[in-house]
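The block that comes next holds subunit A.
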Amino acid sequence: MKGLIIKDFLNLKKHSKYYIILMIFYFILGIANEDFIMFGSMIIVFSAILPITAISYDEKNNWDSYALTMPISRKDLIVSRYILGIILLISSFFITVLLNVVLGSGSYRESILASSAILAVGIILMSVIFPVIFKYGVEKGRNFMLLIVLAPTGAAMLLSKFGLTLPDKEVGKILLYSLPLITVAVFTVSILISVSIYKKKEF
Partner candidate 1 sequence: MDIYNITMVVEMKIIISNSSGQPIYEQIVSQIKSMIISGELNEGDLLPSMRLLAKELRISVITTKRAYEELEKEGFIVSVTGKGSYVASKNIELIREQQLKEIENHMQSMSELASSCGIELDELIEMMTLIYKGE
Partner candidate 2 sequence: MEYALKLENVTKEYKDFKLEHVNINLPKGAIMGFIGENGAGKSTTIKLIMDLISRDEGTITIFGKDNRDDMKSIKEKIGVVMDESAFPENLNAVEFNSIMKRIYKTWGENKFYELLGKFSINRNKPVKKYSRGMRMKLSIAAALSHNSELLIMDEATSGLDPIVREEILDIFMDFIQDENHSIFLSSHIISDLEKICDYITFIHGGKIIFSETKDDLLDNYGILKCSEEEFKKIDSQIVKGIRRNKFGIEALILKNEIKGSYVVDKASIEDIMIFHIKEQVQ
């Protein structure tokens, strides 16, 4: 497992320069505004994208077939990618929180809450996309991801067209408090689905 994660980091090392430059830009923006909300959102987005990039490298190299000739199980291949995602997402979360606490203005509580919500969304996004990628490949997975990202906006537009309003504050609050539970549930189901997809896969 460790070996697989190291491989991913090594693969991403060269690729991530581009993202780091962007993050520096957002960092500077954040200092200017004394608020790292943009930084926090973007870093989470990138953290969700990078594991997919890592998987695409593996796909291009046909790594999984080779890896299965080593003492690596199909389950290892799946779990290592989830772990990679979690490592990136949680690191991003802590970096953002730290920046807000040290360099930002505004209440700590609100910024931590906001960052947590973004983290949760990041984890949920990853959990929804991964099984699609494992079953259909990275290309289709990326298309699916585009769909998901646009869906909420599309849904909101549809709702307003029909004259419906967004759910009120009470519903919003319940949603927020159950977010951790939802996140854990979605994440767990996602891993189970992905492992079972790989168990049946022929290489």
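On how the list was made: all candidates are chains of the complex that A comes from, given by their letters.
The definition used in the following text is that contacts are C-beta pairs under 8 Å (C-beta built on N, C-alpha and C of every residue); 3 or more make two chains touch, one makes a residue touch a chain; residues count from 1.
Note that the structure is predicted; figures quoted are calculated from it, not measured.
The candidate list 1 or 2 contains one chain touching subunit A in this complex, and it is 2. Residue ranges of subunit A in contact with candidate 2, taken from their complex: 2-4, 6-7, 10-11, 14, 57-58, 60-63, 65-66, 68-73, 202-203.
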